[in-house]
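Of the protein chains in this complex, one is absent; all others appear in place.
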Amino acid sequence: MNSLILRTATPFLVGLTVLFSIYVLLRGHNEPGGGFIGGLMGASAFATYAIAEGVSATRRALVVPPISIAGFGLFAAGVSGLMSIAFGDAFLTGQWWFPDFNPDLKYISTVVLFDIGVYLVVVGAIVGIICALEEDG
Amino acid sequence: MSDITQWLVVWPVLIPVLAAALAVAAWGNRRAQLVVGVLGIVAQGIAAIILFAHVWTHGVLAVSMGGWPAPFGIALAADTLGAGLTVAACAVALVITLFSLADTPEHCQRSGFFPLLLALMTGVAGAFLTSDIFNLYVWFEVTLISSFGLMVLGGGREQIDGAVKYAVLNLLATTFLLIAIGLLYGMTGTLNMADLSVKVAALPNSAALETVILLFLVSLGMKAALFPLYFWLPAAYHTPLPTVSAVFAALMTKVGVYALIRVFTTVFPESGDLARDAMVWAAVGTMVFGALGALTARDIRRVVSYTVISGAGTMIAGLAIGTETALLGSIFYVIHSIIISAALFMVVGLIIGWGGNNQIDTLFGLYKRAPFVAIAFLIIGLSLAGVPPFAGFWPKVYLVQAGLGEGAYVLVAAILVTGFLTLIVVGRTFALVFWRETSEKSAADGYRAGSLRIGTITTLTALTFALGLYAAPIVEASLRASNELLDPGPYIDAVLNGAGEHP
Partner (left out) sequence: MEDAFAMVVGVLFALSVYLLLSGSIMRLVLGIFVLSNATHLLIFVAGRLTLEEPPLIPDMMKVAEPGFANPLPQALILTAIVISFSLFAFLLVLAYRAYQTLGTVDTDEMRYAEPEQSLTSLRGRDV
């Protein structure tokens, strides 16, 4: 879309939205939020970029093809469930690591890895669909 | 029970997920996807075999995911039926994958064939191994989404047309399933099938319960392509690539049949006269109309699609009779049908390659050009019709025996008539396509099948022949599976008490 206002505002908007989506993703650990809703926000950021700058620019900006991002996310989610095998727990049991120097740092866990995986799946899949539809239309 | 053994149930579901993820991550690199695809299915098959061996010696194996004790968490549970069908599905999926290496065009392999196939295998294994009814719905959707993707690979006009009907009707079926699950949850407050089995038995008979049971029958019957809900199948199964058709015919309807068997033995063992009668007539209608449809179809792929339908009816016939022998027959038929449906669609793929078109009116004299394919088709077809030396004979013997014992003469008559009609279909197709003399030069004279395609078809043909000559292992496994279904005590005990325990 050839709109000066949109094109000028997009870089700021995209940066802020992606940052906020990551905040929502991490906040989801203990409070409302999480990978899915964060992923939707992240995807909407790239959708804005695709509308303003075009699909090929979006693909270049992402470096990795969107569908591969989704693949990595699915892999991360699967591996996060797998990790509990080392601790003798059942599949998908959450494992936390509370570092000695700061036990309040409760984000280092397989649950967060799972959420990051969901985030990547949602971003990759939705951006992939949007790019495919935009290129078509 | 140590925790490492509990993980045995998880691997057949987890391995294809991880492989699918890797294959998607390697998007655009066909060779990497191909390697991941083949290795993933091999690994899944090995995991399934180990699981089956464990279940065979130690009984039902259950695990609660995330350490949430059943019935609150989602439990996976493998009994002889679930584990055995997973092994059969993986074995046939591997053969089909090898066939696809030679058969599927490269641009289709590039646009996601392997990731989608792995995702489909995840859903199939998950559906066979879950003991949570909502989780079953989720696995159905996983298979459905990946099957949509497989269906439109190649993107021909026919394919889009078939995919529209397939997508809309299958989505309706899964939504009905979700409605039934929601209502059942409202009545019992649980989703775990073992827990449901206990709680449903304590419910008073009510119109609401009857409605839920019939909703399950309608939704799962639609997935399994039962009369009068099968119309999406002949509209769609003949349109995708031969490999994809083979996967669908071998696995997709079987998942529906498996879910019917599981739900109507574990959750609703006393499903009431209405549901029982409906099942009997659905089975009769499916068998007879499937066979009649195969007689009238002109497109050879649709002929084969209709035989898949009559096969689903035969499996449900055993469930409708409901005795030990009848379920034995049904389970044996499921395994037989997984092999035979895949083989039929693969052979038909070769026939179309050699003949240059797909109408049985215009296919000629292929016996001269491809005697090997002719013999393979004949063996597979005779096995399909249930002719003695082949594997298709035994399940029908058990079904007829059980039907006579229970006085279900309509079902027995339908099974015999269907066998006869199928024999006519096979004989006529063979006579027209292979024996009819031709002087015309075919446009596809330069067609080469290649050793990979011939080899995979030989494997399946030999398998159905071998299982016909030496059926004892399958009979023994099916017998144990049917006993477990009729006496769900150990299954319930394993899921509710065995799962979730970890030091």
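By letter and in written order, the chains are A and B; residue numbering begins at 1 in each of them.
Assume contacts are C-beta pairs under 8 Å (C-beta built on N, C-alpha and C of every residue); 3 or more make two chains touch, one makes a residue touch a chain.
Every value quoted in this text rests on a predicted model; they were computed, and no experiment measured them.
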Among B:A32, B:I49 or B:L178, the residue in touch with the chain that has been omitted = B:L178
Note = Sole touch to the unshown chain from B:E158, B:D277 or B:D487: residue B:E158
Listed residues B:I50, B:L101, B:I145 or B:V417, member touching the removed chain = B:I145
Inquiry  = Which candidate, A:L6, A:I22 or A:I129, sits in contact with the chain we can't see?
reply    = A:I129
Task = Could you tell which one of B:T239, B:T314 or B:S330 touches the chain left off the display?
result = B:T239
Request  = Mind listing the chain B residues that contact the chain we can't see here?
outcome  = 134, 138, 141, 144-145, 148, 152, 155, 157-165, 167-168, 171-172, 175, 178-179, 181-183, 185-186, 191, 234-236, 238-239, 296, 298, 360-362, 432, 436
Request  = Name every residue on chain A in touch with the hidden partner chain.
outcome  = 30, 36, 125, 129, 132-133
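What we mean here is this: only the chains that are shown with their structure count from here on.
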Ask   = How many angstrom between the C-alpha centroids of chain B and chain A?
value = 36
Query = Given the complex with chain A, which residues does chain B contribute to the contact?
reply = 3-4, 6-7, 10, 14, 17-18, 20-28, 63-67, 76, 115, 500, 502-503
Remark   = In the complex, chain A touches chain B at residues 65, 67-68, 70-75, 78-79, 81-82, 85, 88-94
